[in-house]
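Structure first, then comments.
Excerpt of the complex: some chains, original placement.
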Amino acid sequence: MKALKRLFRFLLPPRNWRFTVVILSGIFTGILFFVVYVSNAVSYLSDEPETCINCHVMYPYYASWDKGSHGRDATCADCHVPQDNFIRQYYVKATDGLAHATYFTFRWEPQVIQIKSRGKSVVQENCIRCHLDMVDMVQLVEVTGEIAEKDEGKLCWDCHRETPHGSVRSLSAAPHALVERLPSVMPAWLENLFFGESPSKTRTLPQNEN
Amino acid sequence: ERRSEAQLYFQMVEPIPEWEPDNEVWGVNFPRQYESYKKTLDTTFQSKYYGSVMIDYLERYPEMVVMWAGYAFSRDYNQGRGHYYSVKDVHNTLRTGVPQPATCWTCKSTDVPRLMNEMGPSEFYAHTWAEMGPEIQNPIGCQDCHDPNTMNLRITRPALAEAFERQGIDINDATRQEMRSLVCAQCHVEYYFGEDNYLIFPWDEGFSADEMEYYKDRVGHTDWVHALSRAPMLKAQHPDYELYKTGIHAQRDVSCADCHMPYKREGGIKFTDHHLRSPLDNIENSCMVCHRQSEATLQANVYDQQNRVSELRRIAERNLARVHIEAKHAWDAGANEEEMEDILQLIRHSQWRWDWVAAANAMGFHSSSEALRVLATSIQKAQEASIKLTSVFNRYGVEYPIEMPDLSTKEKAQEYIGLDMEKIREEKEEFLEKTLPQWLGSI
């Protein structure tokens, strides 16, 4: 108990700073909630592909998946989220969700998004999970993301290069794909207050360019 | 909230008049494209062989001076830089110290479509470079590639349309993806001046080095007679489109714009990056859309191929400089036309083939295996000429091998071919100080 108190006191800012710190903490917490809310980071907890396109930067990947052979049988989460145990599943969802949300909100996303090494391992596991019977005998089952990273084996999509997102990929690849449009997260009055009468409200589908 | 970004606006704030040469006027409507276009002003990037920095080719490859003896290229030749500099560089180059036709302006300015519309192409070409000088104010820009009403891509240079027409192809049938290369093919192509300096693309027999060589032999075209070897020479100019056409990227329908003007996204707006430049300055957006490798790997792939091409081009250059000088010695020893005829033909073809690769940008990356094949035949032909020359030397008792002059720097090479560089530079300075201000102040 004593130790805890000492820790608390240690963390407590000097008296004359307290007001500022409380206000700042409030602002930061507010921003955090705003980021989580606006960016729909919570949506990461769902398995529905539609939740991924809360972010328009995911449109090209949604579109290529939707039109591909996996659009029928496998959801984004079937490939991109571990399916072996519950804890890992939500750990990955939470960390990925927060990371992507932060990138998105701060506009850090690159023009060409590339899957990270942890993501590769997860996807590879999932390919094998579904296609185990197919690849059992050719020893491809042993290839994990880490092995492939070290150039010690081929990932499934090193050969199946068009599966599932196609081989030409960037944020610009299909920016105005006919994907489902989600309602705005802001109430109309607030949106009008900030942005004036926005034409976007009246549309349910983004328009094609030409 | 970034959701509204997903909307696309294509609103003309201010309609653009037909033949408007001023990029700023276009820029009011399309600020993103205009802002990125203005970045072609930047001259900082340098890759192993290219980039937007100034590169003095004659300094880097001094043998070229000898190879172009008697031709304006031996005075001055730089690696091209951003579109923004197109007019300025034509003013500055020492090559415009000799009289040039207005045809030289064709690929340099948005004022050209305007002038051609006013006077017709033949009339335009028939003027001299200096006569048209005061009219040329704006560098390459929107007007060169776009229709101001629809913003669709549009061909504004008749030479391209005519070249296709002669092959029975109507350029208006081109698809959108083809147009993404064809707008570049208005300028980044091999050309020559026909009668009355009419601009012609020599594609009637085909696009390859061999076919264009055959075409030029057939029509009997010669750009100049070499000052040392007296060979009837051909100059190749940036056959970027032609070489690219033979490569795997073209075969897979990857266009010039795909690599040099990749799409960019700002918020929900997708637009074309108009900062035209070396893709090595922008590997991430340019190559990695299609290739999942790291920037370092992709750059290494490019350099691997360029290094191979560079090795052969250096061999070709050394052979060619040597054979011109050898031919000069043969004439000096008393050789006659008949003895020299096929030797000169070999030199003509050899240098054409070397130039077809060397003048094309990208050091062969646009199609490395074709570039290497063509360079190999260049090497072979120059050496074949050397072999034949030794018989001539034998006949006239000339000692072989011929001693070679020191060609290790541009200055030494220019001195060897007898160029008075000081005088040439003085004349240019006078032009820049006296004439040019009048031209620029003229409109």
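By written order: A and B. Residues from 1 in each chain.
Definition applied: a residue touches a chain if its C-beta (ideal position, glycine included) is under 8 Å from a C-beta of that chain, and two chains touch if they have at least 3 such contacts.
These figures come from a predicted structure and were not determined experimentally.
Counting every chain in the structure file, the complete assembly comes out as A x1, B x2.
One rule holds in what follows: only the chains that are shown with their structure count from here on.
In this assembly, the C-alpha centroid of chain A lies 46 Å from the C-alpha centroid of chain B. Interface of chain B with chain A (complex): residues 1-8, 10, 262-265, 267-268, 270, 284-285, 288-290, 292. Chain A makes touch with chain B in their complex at residues 38, 56, 104, 107, 110-112, 114, 167-173, 175-176, 184-186, 191, 194-195, 198-200, 203, 206-207, 209.
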